[in-house]
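Here the complex is missing one protein chain, while the rest keep their positions.
The first chain written gets the first letter, and so on, giving A and B; residue counts start at 1 in each chain.
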Amino acid sequence: MIELAIHILLVTGLVISACMVWYMDDLISAAIAFGAFSFLLSLEFLVLQAPDVAIAEAGIGAGLTTAIFVIAIRGTDKKGGDASD
Amino acid sequence: MKNILQAGILAVCAVAFLVAGLGLSFGTPAYTDMDDYMLLHGQEETGSNNIVSGVVFDYRGFDTLGEATVLFTVVLGAGLVFRRLGKKEDEYEYE
Partner (left out) sequence: MSMSNLVRSGANILMPFILVFGFYIVVHGHLSPGGGFQGGAVIATAIVLLMVAYSCDEVCTSLSKNILKNSETLGLLLFIGTALFALTAGLAFFGNWILDTGPLFATPVAFGINPGNLNTGGIVPVLNIAVGIEVLGAMGLLILAMLGGMKGDGDAE
């Protein structure tokens, strides 16, 4: 029962953080929300008894990808949104 | 109107994801012959307690070799794309 509650909490957090990545206007905020998404996904892998994949996801998804996004955003313009405006 | 449409699509995707994540059952694959063989004989054939490591580095060593080659190629391509073009003395710095 407690496992089902953790599942529901994690999957709901995954959906919410994925929507936050989509709706964020600031690109740095979107990158941090993507890091939170990766962290929640690694916790979900840990709950599903795949600690190998959880460590890989926490290292690459939450660590390296967020750093690469932050570096790329710092190297370019800081405006978000569509390319037309 | 557009925001309502987007929210509707998101809600449908969220409900489908929740149903797929909570409703389906995990851990019952259809064909398990190779899994059973590796779980039974992996420890004495590879000598490692972690069966995942035994499969990745001993049974499926070629896959790991290909993965290492892919990573090497990624670094080569990134060094080629991000090299500094302005300076002459640093032109072949990342290759």
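Of note:
Quick note on the criterion: a residue touches a chain if its C-beta (ideal position, glycine included) is under 8 Å from a C-beta of that chain, and two chains touch if they have at least 3 such contacts.
This structure is a prediction, so every number in the text was calculated from the model and none was measured.
Although one chain is hidden here, its contacts on chain B can still be listed: residues 43-50, 52-54, 56-58, 61-62, 64-65, 67-68, 71-72, 74-75, 78-79, 81-87, 93-94.
Hidden from this view is one chain, which touches chain A at 51-52, 55-56, 59-60, 63-64, 67-68, 70-72, 74-75.
As a convention for this text, only the chains that are shown with their structure count from here on.
Rounded to whole angstrom, the centroid-to-centroid distance between chain A and chain B, based on C-alpha atoms, equals 16 Å. Residues of chain A that touch chain B in their complex: 4, 7-8, 11-12, 14-15, 19, 22, 48, 52.
Against chain A, the residues of chain B that register as touching in their complex are 10, 14, 17-18, 21-22, 26, 52.
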